[in-house]
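Have a look at this one before I ask anything.
With one protein chain removed, the remaining protein chains of the complex are shown where they sit.
Every chain is named by a letter (A and B) in the order it is written, and numbering of its residues begins at 1.
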Amino acid sequence: MNGGPALVSIMRQGSTLIASIHTALDDSELVRFEHDLVAQIGTHRSRGVIIDVAALDVIDSFAAHTLRRIAEMARLRGARTVVVGIQPEVAFAMVRLGMRPAAGGDHVTTALDLEEGLALLETAESGGPPGGAAGWSP
Amino acid sequence: MADEKPGAGRQGAPTDEAPPNGLRDDPTAAAHDGVAAGGNGEHLLSQLIAHLRENRTRLREEWAERIQEAHLLTAMTPKEMAAETTSVYDNYVEVLETGSVEALQHYARDLSERIIPRGVETHEVVGIVLLLRDVLARSLFEKYQRDFGLLNEVLDAYEPAANRIANTVAVSFVDERERVIRQQQDAIRELSTPVLPVRERLLILPIIGVLDSERARQLTEQLLTGIRRHRAKVVVIDITGSPDVDETVANHLVQTVDASRLMGASVIITGLSPKIAQTLVTIGVDLSKMNTIGDLQGGLEEAERLLGYTVTRKEVSSSS
Partner (left out) sequence: MGGVDSGPDDRPADLPAQAVADLIPIVRRVVGGRVGGHPAAEDLVQETLTRVLAASATIEPGMLEPYAIVTARNVVASMWRDEDRKRRNQHRVVDLSEPESPEARLVLDEEQGAMAQALARLTERERLTLLAHEVGGTDTRTLAEQAGSTAGAVAAQLNRTRARLRVEYLLAARQVEPPTDRCRPVLIALSSADQRRQREVGAAQHLLECETCAQLSEPLLERGQHRDGTLRIPITADPDIVAARTAVRSLASSLAFGPTELTVIATAVSEVCRNIVRFAGSGEVVVELLDSPRRGLQVVARDAGPGIDDVDAAMADGFSTYGGLGLGLPGVRRLMDEFAVASEPGHGTTVTMTKWERKDHG
C-alpha cells in the first residue's frame, strides 16, 4: 500500500465501477478494499459494481464474506454487484468449504469474466431478469 | 466398512514372509531380520555367496537356458536376455550378501517399467525368479551332496532369503503393473467424459456409464476448466446414460453444479431418472433450485433460450 504497487484498482466506466484485485490480499487489506470500494460507490452514485477476482488463488470464508458484504452495502446504495473471474479450482474449493450458490437477489451475482459481468449489468439496467448467474450464501 | 482390519490380509509383503514349509527349525531369525543375520547361518551364507560368485557364468547360462526352455520372456531378444539375466543374478547375490532388498527392488521396478509395455506377464517374471532359485538350489545340492547335514543347514540359510527375493521381485512387478494400468485407466476415463462445445458458449456433458467417485472427480475438473476455456455460459449435463449414482457421487454432482454456477455458468440437468432424483432428495438437495429438464432436447432448447436472450441484449449477431 504505502509505496508498493497497487494491490487493487478501481476504475469508473459510466455508471459502473470496475474493481480489480491484483494479488492475494490479507484480511486487513480486504477490509480496506471494502471500505474504499463502498466509499467510491457512494461518491460516484454507481449503479453497478464489478469485482474481478481472477487473480485470487484462494477465496476463503473471510474473502467470500467480505465480497458478500460489499454487495449488500452496494445494494443499500442502489448498486448491483457482480463478482467475475472466479477460477475453476477456487469455485470448487468454495463449494467444498460450504458456500452454496443462492438464487435470491440479495446475494452476490457471479459471471464468467468482465465482459459477461458488464453484459449482465446492462440487462439488469434495462429491467431484464438476471441471466443465469448465481451468487452464494454462506 | 468394518471388514478392513489393518494388518490383516497383507500376505504379499516381504516382511511377513515365513520360512518355507518343513525347514523352519532355528534360523527363523534370519528370515525376519535381514537375510544375513544369525551366527552359524551367517558363516554358511558367506560360503554360499562365494560359491555363487565363483560359478557366476556357468550358473547364469544354465538359468538363461531354463528360461528359454520354459518359454518365458519370449518378448526379449537373446542379447537383452543376457544383459537382464546378468543384472538379476548379480542383484540376487547382492541381496543374499547384504540382506537388503532395496537395490533389487529398484532394479525390479526399473525392469518392470521396461518390459510391461511389451506385454510381459506377472507369471513370467515370477517364473524366472523361481527358476533362478531352483538353479542355485540345485548347484548347492551338487556341491554339498556328500554332507547331508551341512546341505540341510545351507538350504536353511538359503531358502528363506531366496523366497524373500522372489517375493520382492513379484511385488515390485505387480506394483509397477498396477501403476501402468491405472495410468491407462485415467486416459480412458478422460476420453469417456467428454466436454462437448456444441456451439458458442454452450457445453454439453453427457455422462455415460457408471459414475464412481474417481470419475466424478475428473468430470468436475474437466467441466470447470472447460467452462473457462470455452467461456461457456450454459452447461447441459445429461445423465440419461447413467444408471445409478450413490450418495457420494450425487453429492459430488451437486457440488459440480454449484461450482459451475459460482463461475457464472448456468447449469441444466437433463435425463434425471426417478431413482437418481430420489438419491438427490435423500442427501438434502432442493430439486426446485436445480434447473432440471426431462430430456436432452428440451434441455438444449432451454439453453438456447438462455443464450439467445443475452445475445439479443448485447445486439451481437450470432450465427451459431
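Here is the rule we use: a contact is a pair of C-beta atoms (placed from the backbone, for glycine too) under 8 Å apart; a residue touches a chain by one contact, two chains touch by 3 or more.
Quick caveat: nothing in here was measured; it's all calculated off a predicted structure.
Q: For a quick check of understanding: of A:Ile10, A:Leu25 or A:Ala71, which residue touches the chain that isn't displayed?
A: Checking each option in A:Ile10, A:Leu25 or A:Ala71, the one touching the absent chain turns out to be A:Leu25.
Q: Using the document's definition of touch, tell me which of B:Arg58, B:His123 or B:Arg182 contacts the absent chain.
A: Candidates B:Arg58, B:His123 or B:Arg182; residue touching the omitted chain: B:Arg182.
Q: Can you name the residues of chain A that touch the chain not displayed here?
A: 4-5, 23-28, 57-62, 65, 87-90, 92-94, 96-99, 138
Note that in this section only the chains that are shown with their structure count from here on.
Q: Distance between chain A and chain B based on Cα centroids, please, to the nearest Å.
A: Centres of chain A and chain B (C-alpha means) sit 44 Å apart.
Q: Going by the contact rule set out above, which residues of chain A touch chain B in the complex?
A: On the chain A side, the touching residues are 84, 86-89, 91-92, 94-96, 99-101, 103, 110-113, 116, 119, 122-123, 126, 128, 131-134, 136.
Q: Which positions of chain B touch chain A when the two form their complex?
A: 220-221, 224-225, 227-228, 231-234, 255, 258-266, 289, 306, 309-310, 313-314
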